[in-house]
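This view holds just a subset of the chains, kept in their places.
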Amino acid sequence: MYELMREIFPICRSITGNGVRQTLKKIQSILPIEIHEVPSNTKVFDWTIPKEWNIHDAFVKDPKGEKIIDFNNSNLHVVSYSIPIHKKMSLQELKSHIHTLPKIPDVIPYLTSYYNEDWGFCMTHNDFIKLEEGEYEIMIDSTLENGSLTYGEFLKIGEVEDEFLISCYICHPSMCNDNLSGPVLATILGKYLKEIKTKFSYRFLFIPETIGAITWLSKNEKSIHKIKNGLIATCLGDSGIMTYKKTRNGDNEIDRISKYVLENSKQEFNIIDFLPIGSDERQFCSPAFNLPVGSLMRTMHGKFPEYHTSADNLDFVKAENLEDALIKYSGIIFILENNKKYINLNPKCEPQLGKRGLYRQLGSQKNSEEKELAMFWILNQSDGKNSLLDIAIKSKLDFYLIKQVSDELLEHDLLKIV
Amino acid sequence: MYELMREIFPICRSITGNGVRQTLKKIQSILPIEIHEVPSNTKVFDWTIPKEWNIHDAFVKDPKGEKIIDFNNSNLHVVSYSIPIHKKMSLQELKSHIHTLPKIPDVIPYLTSYYNEDWGFCMTHNDFIKLEEGEYEIMIDSTLENGSLTYGEFLKIGEVEDEFLISCYICHPSMCNDNLSGPVLATILGKYLKEIKTKFSYRFLFIPETIGAITWLSKNEKSIHKIKNGLIATCLGDSGIMTYKKTRNGDNEIDRISKYVLENSKQEFNIIDFLPIGSDERQFCSPAFNLPVGSLMRTMHGKFPEYHTSADNLDFVKAENLEDALIKYSGIIFILENNKKYINLNPKCEPQLGKRGLYRQLGSQKNSEEKELAMFWILNQSDGKNSLLDIAIKSKLDFYLIKQVSDELLEHDLLKIV
């Protein structure tokens, strides 16, 4: 995951344009995503797909003719969706188009102006205060023209049509935690799921944030009922503890499974209620859809000072944090795939386990071993209402043990699946 | 409020009689209440309206002929509803008719004998122990005759018939916290509501405790279904923290609103469950009616040592405590009036706020401002089920902000009312 991140880090992405296409091509070399293009000006619910933006170069030259801002050094230097401009102007005029972060004076902020035609530069505050009076030359070689919005999609078809949605965004320029950590995790997870047999279908979306989710929902409205669980993958590479943000209803299966996985990780974690700011859960959980989509992250957007600045870079994200996050996503999928409900075929009293070789022969003062305990729990609770996760939670026994033992009971014809 | 209290403090009230009439006349000079008279012996459910009691004078003279108890000094000296008597008797005989509080020896207790024809005097224990042997002359110049029970009522008619009931009692003699704090607050609140346009109708009752509530319910049984919320106003002038006593069911709108107002007051407060002792909530919450009527007080009856004694006087109650209580009542009414439910008219994804001038133009690392946050919360939750108070509670944003922002969204045709 970290290697892929390193490769796609330098690309200048925005909500449309060639940066997105390059990024998706790179992902496609690992996971066979389908790439969709939706023309500018297409109506998507209350929104309209904007013109496509591309940028080739940009700079600001000081009165001495030296480049004090050079797009080639950092693609954060230009406000995303800046219109083309080439002009000389006084420092004073220029300043009204320059954005800095006085409180974090050594980083370049990340700004966008998608829906308001404007232009601007971003720079460190340290450099900003050194600017001298005089005439500056500014140049942004960008295009804002009819084109299309690009997104990627991968569907792993499982035994059933019910889908697990994993959505991430690919619209930020060179930033790692927010944003590349999501796509790299989704790519590797998708590649893994592609290789194995699954019960559920898994849909991966690589979309520009907000407008991409709106576009996808608008084009797929008829089939979104298939989404039974979902997660937004974002901010997964920082060194903070895991954070799970609940779905809008807060009591869906994905909420219960995510809580279980985090509680059983023996690591600290946060669980927070749904709130209508954040990433694309805002769209998936809008009132007409109200999809069971939560968000599993490390530190939430806006809660780390590197957020939306040049400090959210390849040093800020660690490979081991990405790995750990992938383990959590895999754990959730493992439980989801195996969270079955059974019916005890001998529901009147306990079946005689001893005659089937499932129980110790000698009754003694010893407490039941974990495996015997698991058998009793599964048999007692398998009335068709309790899932294996419910039983794991009630019994405080590990889900993996419960799953193994239920398989063994199934083989002995003591259970049938609901 | 304090001025009105000072004026009506000296009047000798009881559950019937001219003291009540005088008090209601005084209130009528501020709020146009309707005054009702219900004849003695009228059957009201399981009860019968008692004879009307009036008192003109009363004293006890010691063996030297000096008035050691004089009704003109304090109307608490005579047990309420004492029958007329004029007689000489020994100290011993007299003592069986004298009531004191040995543990608070410097105050006169307040006692009543409404439904048992008897007579008695109350005095401080300090004076009581000074009484010397000899013959005493006692005189109570009272009448207990057929007459009527008197109560006052004011109805502010709103846009809808649904009513908010505010009930207080006007049957205690010279006592301020329990009792005058309720009527003075209700009078001023009623005067204020009379002047403004309201959605709901507001019914104010000024009744003798218990028998008055029973009488009113008996006469208005057919229309009490209009009462959708209510509060008993009592003990509102002492210096204790606010106390909200829940309705019988405990989960009515008035319970949620009162809790919200107290929690957001930045002051300490108590919330207690319903219990069937107290004031007229006992009748309004009797099982056949079970009306959504709570009680908002400062210190609950019986929990302050001045309760039902001469120490519950004009010094014990402070004008600022009454003001503070009025703010709470007004806050509750403000929320009730504005606690609407809306439906988001663009429920599929978020509407594009930017094109309506409702959203900042430049995307940056800044968190949403409170107003933007409020917009997202209202749009996300307005599915017709959540009220503005529900949204304020979930979002932890101030109700007033939520109300303001919902008005703005309504103007932009982004919401419609349920």
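Order of writing sets the labels: A and B. Residues in every chain begin at 1.
Here is the rule we go by: a contact is a pair of C-beta atoms (placed from the backbone, for glycine too) under 8 Å apart; a residue touches a chain by one contact, two chains touch by 3 or more.
From a predicted model like this one, the values you see are computed outputs, not experimental measurements.
Displayed in place are 2 chains, all sharing one sequence; the entire complex defined by the structure file totals 3 copies.
Definition applied: only the chains that are shown with their structure count from here on.
Centre-to-centre, using mean CA coordinates, subunit A is 55 Å away from subunit B.
Chain contact summary for the complex, subunit A toward subunit B: residues 45-47, 79-80, 99, 101, 109-116, 118, 120, 210, 213-214, 217-218, 221, 248, 273, 275-277, 282-283, 285-290, 302, 307-309.
Per the touch definition, subunit B reaches subunit A in the complex via residues 344, 346-352, 354-355, 361-365, 367-368, 373, 376-377, 379-383, 394-395.
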